[in-house]
Every structure is written in C-alpha cells, then in structure tokens.
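Of the protein chains in this complex, one is absent; all others appear in place.
We just call them A and B in the order they show up, numbering each chain from 1.
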Amino acid sequence: MKMKAKLLLVVMLIMSLVVAGCSSSSSNEEESGKVVLKFLHKWPQPEFAPYFEEVVKEFEKQNPDIKIKMEAIADEPIKDKLRVILGGNEVPDIMFSWSGEFARKFVRADAALDLTPYLNEDAAWKDGFIPASLQPFSSNGKNYGIPLRFNGKFFIYNKEIFEKYHLEAPKTWDEFLDVLETLKKGGETPLILGNQSPWAAIHYLTGLNQKMVAQDVRMKDYNPASGEFTDPGYVKAMEMFADLNKKGYFMKNVNSSSHDMAKQLFFAGKGAIFYVELEEFPDADKNMKGNWGFFPMPDITEGKGSQKYITGAPDGFIVSSKTKHPDEAIKFLKFLTSKDNALKLVKQIGWPSPIDGATNPDTALKEVAEGVEYMKQAEGMAEWLDTDVHAKVADVYLSNIQLLLDGSKSPDKIIKEVQDVAKQVKSEVE
Amino acid sequence: MIKTFRNRRTALLYIVPALLLILFFVFLPIVLNLYNSLFRWNSFDAGRTFVGLKYYVRLFQDPVFLIALKNNSLYAIISLVFQVGGGLIIAAILEDKLIRRFQPFFRTVFFIPSVISIAVVGLLWQLLYNPEVGLVNGALKAIGQAEWGRSWLGDSEVAIYAVVAVSQWQYTGYMAMLFLIAMQKIPLEYYEAAMIDGASKIKTFFNITVPQIKEMLLVGSVITVIGAFKVFDEVYIMTFGGPGRSTEVLGTMLYRAAFRNDEMGYASTIGTVVFVITLVLSLIQMKLGKSGQEV
Partner (left out) sequence: MSQPAVKTKNLTELSPGGTHFGTKLKDRMFQAGVLVWFSLFALVIIYPMFWLVISGFKSNSDFFLNTWSLPEEWHWGNYISAWDAGIGHFFLNSVLVTVVSVLAVVVLGSMAAYGLSRFQFRGQNILLILILSGLMLAPQVSLIPLYKLLQGLGLYNTYWALILPYVAFQLPFSIFLMRSYFLSIPRELEESAIIDGCNSWKVYWHIIIPMGKPIIASCALLTGMNVWNEFMFALVFVEDSSLRTIPVGLMNLRSQLNTNFGIQLAGLAISALPMVIAYIIFQKQFVRGLTAGSVKG
C-alpha cells in the first residue's frame, strides 16, 4: 500500500470513530427543565448493575420531572475516587459511603447533609430500618447516611471436606484452631485468603480487635480525636492472626492473590474455609451447590470485648451538603429503600437488606436469612477496621498486615507504628 | 534579515497561544504546589490550616520517603544496566555482519513492548507473576527450577525487582533501537580499517562503536535516569506500593498521601521534592549534553 493511501485509510477510520463517539455521548444532554440528580454507587459489576438500572428507570417513570445520572465505580478504586470527586464542584447529590469513620470524615468536613430531619419527618421510613443499620451512620446523635445493605462477615466452609474429617463448625477460638490443625494434618489447605488488597486480612483483625479489646477502650481508640491504641489487646489480636499464618493454616502466596482469585480456589475445592461477606453467599451457593455451611468468628474466651458482636457493617449512601435538590435526593433514597425495592434487592441479587422483614427465608437464600438473623441477635457490630478508623491509621494497618504475612514485621512493631500515627492524627484533628 | 521577521508583535502572535498554555498548565502548578505544601488540607474540606515547613521536616524523617528514594534509585540503576548497557550490546550484535540478516525480525520484535500501554503491560504482568496461574512460576517449573518460584509481587523482598523487571522487558528493545540508529550513522570506513588491522569484535566495539555513539549513549542514560524518578503507572497498577510499603516510589507515595490518607499538603511537599530532584537531574543532563557536543 502506498503511504498516502494507508494514512487516508487510518484517518477515515479515526474520523468515523470520533463521529460515532460524539453522537453517542451528546444524546443525553437535551433534557432541560428537569431536576438532574447525580447518583454514585459502587457496583458496576454486570451481576449487580442491572438492579440499579431497573430501580432508577422505575423511579424516573414515576417521577418524570427528575432525571438520575447514575455512575458506578468499583470497590477498590472508589476509595480514592470519592475523595477526588468530593473536592470538585460537581459533587454527586447522592453517593456511596461506608459507615463509621469513613462517613464521619465527610461529616467533619461539612460535606455530608444532616438527614435527621428527613428521617424524623417520616417515621414510617425511619422505623422500616433495622435500628442497628442506622446507628453506624450517625455522628453526634445525627444521621448522615441511609443504609442499602446490611453486611456481615462469616467463615464459609466446604462441607465435603469437613465431613471427611468429621469436623463441625467451631464455637470457640480453640475449637477453631483444632479444626485448622486437623485439616492441615490431613493435607488440606485449611484457610483460603487473597490478600493482594489487604482489606481481606484486615477483616480478620476487625473481629479479633473487637473480641480482644474492651468496647469502650476500642471506641475511644477508633475515634481520631482520642486514639492511642495502647491496650495490649491490639498486639494480642494481631499475634493471634499472625499465628494462623505461622502455623501454616493459610494458603500459599496470600499477598499475591486477589480476594476474587482466592474465591475461585475455594469454589474449586482447593481449601476448606474462607472468610467472606454475607453478600458473597449467593455466589458461594451458585458455585458450591449446597456443599457449604457457615459460622461467625468463634468466641475468644479470654477476650475483653463482647463475644456477642458480629463483624460487619451497613453500607449505603450519603447526600452531599452541596446538593441543590435535597428533597428530590431524599425522595430517591426513600424509593431505593422502599420495602418493594428492598425485596427486589434481596430476591434479585441476594444481598441482605437493612429493611426490617425484607430478608426472610422466602425472599433470600436460606443462609443469607440466617446470617441476618445472627446479626439481628448480636449485641452490636464490629465495623470494618479499615473504614472505621482514621484513613492514616487504616493505611498503617493495611500496608503492614501484608508485611506481617510475609514475615518481615512483628505484631508489636506494627502496633507501635499504629500508636505513632494515632498520636499524629490526634494532634491534627481538632 | 527581512523586515517581516523583525516585527515583534507578529512573532508573539505565533508564540503566545502555546506559551500561555504552557505557563498556565505547566508552570503555574509548580508555584501553586509550593504554596499548597505549607498547609494541612484535604480534597473534600474547604478549610485549610497553615503548618509552615512542618511537612518538609516530616518528609525527611519519614522512613517511607527513604524507601521510595531507594526504590527510585534502584529503578534508575537497574534500568541503566539493562536498558542502556543491554540495549547497547544488543544493538551492536544486531549490527554485526553475521547477525545482520536477522536484524529486521529481531529489532521489530524487541521494540513491540514499548508501544503497548503501561496499563496493559502492568495488568498483564500482574497475572504472569501470579503464583497460582502465572506463567513465570510455570516456566521455572518447566525448566526444572520450581524452587526458584516465588510469590513475586507478594513478597516484600523481591516485589520491587519484579516491578523493575517489567520495565526492562518493556524498554530494552526501545533503547536498542535508538543505539542501532546511531550506529548506522558510523562511517563504514572505520570498521573496514579495524577489520584490516585484524581487531577483534570486542575491541572494535569498544574502540569504534562506543566512542562513535557516545552522545546517544549519554542521552539514553539521562532519559533513563530521569524516567526512573517519574515512575508511577507500573507501580500503581501492579502493587500500589505493596506489600507493605516495599515497592513505594515517590509517585505512588504522593498519590497515596493525597487520595488515600487525605493529606494534600504532604502530597504537595512530596511533589515539590520530586520537582527539585528532576530539576537537578535535568541540569546535569544539559551540562553533560553540552560537553558531549564539544567532544
């Protein structure tokens, strides 16, 4: 081909692509006169996204004067993205947030709208929620977030493997260790863990910290303004986790496997136990076809914290304090958390809903309903350590847990670093 | 000189659009960066607190800063050895009369990785390094060296080398191509003379090839070193600085401070330090470039 002909071809191709691209992107800008709400969630996955698309469509049908501009960013990237976006001048009206400190830092910066009046105004709406799901989104007695899911963390196990060794779901930490030892002796991989993104290991520590440290001490430490982390329970909790690794209960190469990859290994029967969130139960059931059971983190007899807590937290949405349409935003949130849509959420994607009665054995997978039952009966929730402490403290925990697992750092050294950064944070938060 | 070309206003008309863009988007940010580094602030909070030079003090005491500096330097040194050194040898061999027949094929293949986006390369290598499904451990097993297998990106002792290795994979062929082109400008007579003198290949390489492409070598080295201090994409994609902070470089350290730890001021401080480092390196480059031309 001659040079010019080649160039011409390429230019024509490019032009046609550009024209196609422009025409497709400009089509949705002509709706004027409508209230446009920007809505940001964190589930772009093809399994989940359709639910949100359908709900939004239905809402727009019922409210022809409101247009929802939906955007979705996945779990790991949204941690950075939310910060980037909140600094902008086009902040989404409604956006995803974890509960706890993650949401509270936006509250401190006056970036989140106080939703208390709206909740109080509509008692039916407020009372629809399981109380424990609203509480983690509150700060100084005010509500700043509306939960969408009620998520808990449980160990799931491969029934076939458990039966092979005549094992039962452990109730106490010692029983748990016995189970792991038996599995290891039998040549199985006792625990599957994918810690490439270190929140996976931090979820273990979330429960261990809660069970090892007295509640009031832990709450004081998790508060950025008073955190010290001097209780010996923190080191002990981390040692217990490190022991699981030292004794060889975890699979190999935990730091270079992602949680999703590890999940595939568990589904393929390559390990006996895996620590997952309630929202992953439907996926487990689909792949394991009944060959699985679950149990919460076992009790630690010598622990100073309550043994009746469940690790987990609600996550949901906050409303931007800069929104020009608070009423419409609330209207949408009410729609999203209506009983109908909660039922749809449970049925369609199998997530546990915070709406009372929505997650029951008729609508949800048996195990999910049981999980929610556990959570309802629990004395409280241990919220995710990486979203419940100040970002800088979380960062020290997150990055060091990988070093703990590859053996290059010891628990007391890590906790020392946590204490140092907590001190720094304390001096910065007024 | 013709009058048309002495009209200052006309000249500025041609230059100003580009100049304004550069001033506004390249230079202004540097000044702002310096200013920003004096405050404690984050992206989503309107308020900011003046902290003076506190962040600079903290940076120089921060052990992670040392890790990042070490990693950037490691990047520079390894890249010098493999991309510049290795590239030079590969280019010289490709130019050897015994190999020249195969040159078009090899130079095309070696160059390919450098046209692929780092995002693709990073995500691809992350899978290749995966100990369960990756090809790296698989290949080691295939040649009977399974015990060399590692959890490449998950082991804080080897992760940085694994990341640096990807850059070598990507850019060695590019450097080789640059040297190849420079070598082809060397007059043939030099080689003929050497051949008549009966000089060996190695002698010819050191006595003729290297001195003749000295300038390109210098340029290649400087690009490589400065590039090593601008690294961000590879690390962000493959390890995000982990495991722990073992693969942190200045670029990812800045990003983490800004968008994970909500310390925009600290991030700006890191930015200013990166600016100073690259500025110094560039000045050295200009100095070397000048002396190179004089020779």
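Here is the rule we go by: a residue touches a chain if its C-beta (ideal position, glycine included) is under 8 Å from a C-beta of that chain, and two chains touch if they have at least 3 such contacts.
Here the structure is a predicted model, which is why all the values come from computation and not from measurement.
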Checklist outcome for this item: Touching the hidden chain, out of B:S73, B:Q212 or B:T278, is B:T278
Checklist entry - Hey, which of B:V64, B:I118 or B:V158 is the one touching the hidden chain? => result B:I118
Next on the checklist: Touching the hidden chain in the complete assembly: which of B:I30, B:L53, B:L66 or B:A146 does that?
Outcome noted: B:I30
Item to check | Those residues of chain B which, in the complete complex, touch the missing chain | outcome: 1-2, 4-8, 10-15, 17-19, 21-30, 32-33, 36, 43, 90, 93, 96-100, 102-113, 115-120, 123-125, 127-128, 132-135, 138, 169, 173-174, 177-178, 180-181, 184, 188, 191-192, 195, 201, 216, 219-220, 222-223, 226, 229-230, 232-233, 236-237, 250-251, 254-255, 258-259, 264, 267-268, 271-272, 274-275, 278-279, 282, 285-286, 288-289
Checklist entry - For chain A, which residues touch the unseen chain? => result 3, 6, 10, 14, 17-18, 20-22, 24-25, 44-47, 71-77, 81, 84-85, 87-90, 258, 260, 263-265, 268, 283
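Everything that follows uses one rule, which is that only the chains that are shown with their structure count from here on.
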Checklist entry - Between chain A and chain B, what is the separation of their C-alpha centroids in Å? => result 37
Checklist entry - chain A touches which residues of chain B in the complex? => result 40, 42-47, 129-133, 151-157, 241-246, 255-256, 258-263
Checklist entry - So in the complex, which bits of chain A are touching chain B? => result 79-80, 83-84, 86-87, 105-106, 108-111, 195-196, 198, 252-257, 261, 265, 391-392, 395, 399-400, 402-403, 405-406, 408-409, 428
